[in-house]
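One protein chain is absent from this view; the other protein chains keep their places.
For chain A:
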Amino acid sequence: MGWAIALHGGAGDIPRSMPPERREPREAALHHCLQIGVDAIKAGRSPLDVVELVVRELEDNPHFNAGKGSVLTSNGTVEMEACIMDGNRKKCGAVSGISTVKNAISVARLVMEKTPHIYLGFDGAEAFAREQGMETVDSSHFITPENIERLKQAKTANRVQSNRTVGCVVVDGYGNLAAATSTGGLVNKMVGRIGDTPIIGAGTYANSLCAVSATGKGEAIIRATVARDVAALMEYKGLSLKDAATYVIEECTPERTAGLIAVSATGEVTMPFNTVGMFRACATEDGDSEVAIWHDEPCD
């Protein structure tokens, strides 16, 4: 028992040859966000507040594919999506097609709390965010030179590419669980394309047993209903958090397509992935904590 938190900055082909000037800021961001999350938990904030807070921090950081730093659509625009879920009553909120709101995860939270719906998209989501008085900026705020370059390369190669989604899962000392995920989506994606992140049961899920946030290749995650399946394996087959998560990553998704972070109601944490790497960090009440990128730096 006890609290636990895990966060990720995306799974994928993260080359070990990544130069320090690229690796260090991302590692520092993971440390920083982990600390913010841990402090919030210790200050008694609810898991829902903590996951939102941590994901906002990751969205504001330009090094990850969410909020500022989101990858670009084939039109050179930004279309962000996010999802948040409260394990207690399985309340959830999701948005897609956000282009001017600074923190998509907060819009998702408002959809959950202020509307009778779960999921709002595009114009409807933007209009709702404005009505709620959320902070909006010009969409150029989100665009970084790195991503303009990525789009150019993807167009030259005539392909789309996945890049790093962010997410956070938390359990408090009482077993309350929450999960949140946010992303800019695929490099060079078609305008209007929606991925796994805002799909309850695919990229995000939380119930009274566990909270899960997935990252990787959107379609693989949707097909395998990754986040829901971790919980379903625990519920229907009696597997432990670790075994359920490992099973989903190893047996239900193809090689090099997915990773996830998950915590259980009893304070366990697991972060399996079948890609080259996954930017991740976790901490538990009994003092364990870890920040890692590749496989030889296990956290559980």
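Note that a residue touches a chain if its C-beta (ideal position, glycine included) is under 8 Å from a C-beta of that chain, and two chains touch if they have at least 3 such contacts; residues count from 1.
Quick note on the criterion: contacts and distances are computed from a predicted model.
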item: From "Mitochondrial ATP synthase epsilon chain-domain-containing protein", "Isoaspartyl peptidase/L-asparaginase 2", "Alpha-1,3-glucosyltransferase" or "L antigen family member 3", the hidden chain's UniProt protein name; value: "Isoaspartyl peptidase/L-asparaginase 2"
item: Touching residue (missing chain; options A:A82, A:I105, A:L151 or A:I194); value: A:I194
item: Contacting the left-out chain in the complete assembly, out of A:A125, A:V212 or A:M278; value: A:A125
item: Footprint left on chain A by the chain that the document does not show; value: 90-92, 94, 96-97, 115-125, 127-128, 157-162, 186, 189-196, 199-202, 205, 217-220, 222-225, 228-229, 232-233, 236-237, 254, 257
